[in-house]
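One chain of protein is taken out of this complex; the other chains stay put.
By letter and in written order, the chains are A and B; residue numbering begins at 1 in each of them.
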Amino acid sequence: MAKNRIAILAALSVLSVVAFLTIGLRGNIAFVLELRAIKLLALSQVGVSIAVSTVIFQTVTGNRIVTPSIMGLDALYLFGQMALVFALGGLGYAALNPQLKFAGEVLVLMALACALLLPMLRSRLDMGLMLLAGVVFGVLFRSLHSLLARLIDPNAFAVVQGASFANFNAVRTDLLAFASVLTIAALIVAWRARHVLDVVSLGSDTATGLGITWSRTVTGLLVLVSSLVAVSTALVGPVAFFGLLVVALAERIVNTRRHAVLLPAAALTGIVILVGGQTLFQHGLGSSSTLGVVIEFFGGIAFLLLLVLGSRK
Amino acid sequence: MIRIENVSLSLQATPILHDISLTIPKGGVTALVGPNGAGKSSLLSLIARLQPLQTGAISIDGLPVDTTPNRTLAKIVAILRQDSVVASRLRVRELVSFGRFPHNRGRLTDTDRTIIEQSLKQFDLTDLAGRFIDTLSGGQRQRALVAMAFCQGTDYLLLDEPLNNLDMYYARDLMRSLRQVADGNGKTVVIVLHDINMAGAYADRIVAMKSGRVIADGAPAEMLTTPVLQDVFGFAMQVATINGKPIVLHHL
Partner (left out) sequence: MIVAASKKPLRFGVVAGLGLTILFVSSLFVGVSDLPFRTAFSDPDALQLLLVSRLPRTLAAVLAGAGLAIAGLIMQTLARNRFVEPATAGTAQSAELGILAVTLLWPAATLAMKTLAASGAALLGTSIFFMTAHRLPPSQPFLVPLFGLVYGGVIGAGVTFIAWQADLLQYLAIWTNGDFSGVLRGRYELLWVGALMVALAWFVADRLTIMALGRDASIGLGLDYAGMMRIGLIIVSVIAALNVVVVGMIPFVGLVVPNIVSRIMGDNLRGTIKWVALSGAGLVLGCDIIGRLIRYPYEIPVGTVMGVVGGALFLWLLFRRPAHG
């Protein structure tokens, strides 16, 4: 049954990909196609990265209403990015090759994420407390990010503005090559860890009892999540509730938490929503720049419903 | 054999266990009894390396629990915690299959499937196998967790109050299954029990703890006496003999 549904999801993603590439094709077809293909690559990468990182993150935290972005990881990425510019700006950092910079930012995010989240996970915080702390971390890092931005350039209004919402129109295609390598590597690791993830979802005691070395495994998974978050945030910017929406939908569709099923289902759902949504907004509604905001709106409502309905059990 | 030597434990600067030394031989059922807060669960978590060892040493079959690789231990010892909560939405069969994880790392073989079906059957879960854990009753969930621990197929089984939530039928059933794996398959079972009569009827040996110490230890016949029980639990209870077996009238 789950297999059939994944097949349907796959068909839908193919459909949205084809629609994205072909609808309204005019003028210099080869040129437009190439442009669209590049953008498609970026968009599907973002969708898959967010979906997969959210699934893994929920498993690690044992909590189905958190996402890396609710816990402030994308704000952390932006902060790390700005902090690097701030600290190394004088050394000609800004002039470095963007791919190289990106690699540095990914490493910084991995280190920061582990430093912040491992103690939180280890102390087994109450889920609500952990979420609240995460949300505040998010605000704190966003503020620190804009503070640094203004310290570097007092008129940096645009930078600060751009950092608050994802823009699927302005994709950073210059980072695409490195991002693709990173995403594919991360996806391979995630897929190979699918059974370990199943066990991790049982909680630290049970997982330890089943032979998992908890802290090492969780550190590894956080590093994995960090690299995926870095990819999506670097390419389009922060997306608060997209991951939540995608994973909640995917779980509804396949009705299981087994990672061998859920991981591909979530990844495909991510592609369908992002690529399909972008197509729809571009050609159907005529304003593609607001897709990010609309996704936030519905993702947020999904979150509220999960919270109110889920806690009433 | 589980060997515990001079183990002490403090949590948040409060001493929990005081210099415990205890040897549990291979094979048979050992019951751990004692009042709430005695340290039974803490001791069990130390043996199962869920809690890092602070002082002293614990080894199972000669393997020190603090240095032996986790995966190796997972094939030797299984633990059921007192307060196991399964947060994720899993079906009963999926949960039970996780008992095989240390052996197959998630890729189920036919042997695994046979063992899983056996465990499901043994604990009367076959009809519930397709249900989600969060839709089960407390006792049904407890049985699923026990089945998972059984499925792990280890020589040592550590069970912390597995009778919680079970009705009389399944409680007796579980104790009989434990007896059976101990006698038939030579497994070692360490079980925390609050029902002293269950301990008397099914255990080979009863270890009594109080305030972080082992204060009495022996065969059921030696332990189920008014003075020993008063020492451990702090009140006098009558012990009757029915069919030559001691029965504690602790509720009177």
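The rule we apply is simple: a contact is a pair of C-beta atoms (placed from the backbone, for glycine too) under 8 Å apart; a residue touches a chain by one contact, two chains touch by 3 or more.
Model, not experiment: these values are computed from the prediction.
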item	value
Candidate in contact with the missing chain, chosen from A:18, A:87 or A:151	A:151
Of A:14, A:29, A:87 or A:294, the one touching the omitted chain in the full complex	A:294
Option from A:82, A:108 or A:240 whose C-beta touches the chain left out	A:240
Which of A:39, A:101 or A:142 contacts the chain that the document leaves out	A:142
Residue among A:133, A:189, A:260 or A:280 touching the omitted chain	A:133
Residues in chain A touching the chain absent from view	126-129, 131-133, 135-137, 139-140, 142-144, 146-147, 150-151, 154-155, 157, 161, 165, 240-241, 287, 289-290, 293-294, 296-297, 300-301, 303-304, 307-308, 311-312
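What we mean here is this: only the chains that are shown with their structure count from here on.
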item	value
Chain A residues touching chain B - in the complex, by the definition given at the top	59, 62-64, 194-196, 198-199, 201-203, 205-206, 208-213, 251, 256-258, 313
Contact set on chain B toward chain A in their complex	45, 48-50, 69-75, 78-79, 81, 84-91, 94-95, 98-99, 101-102, 105-107, 134, 152
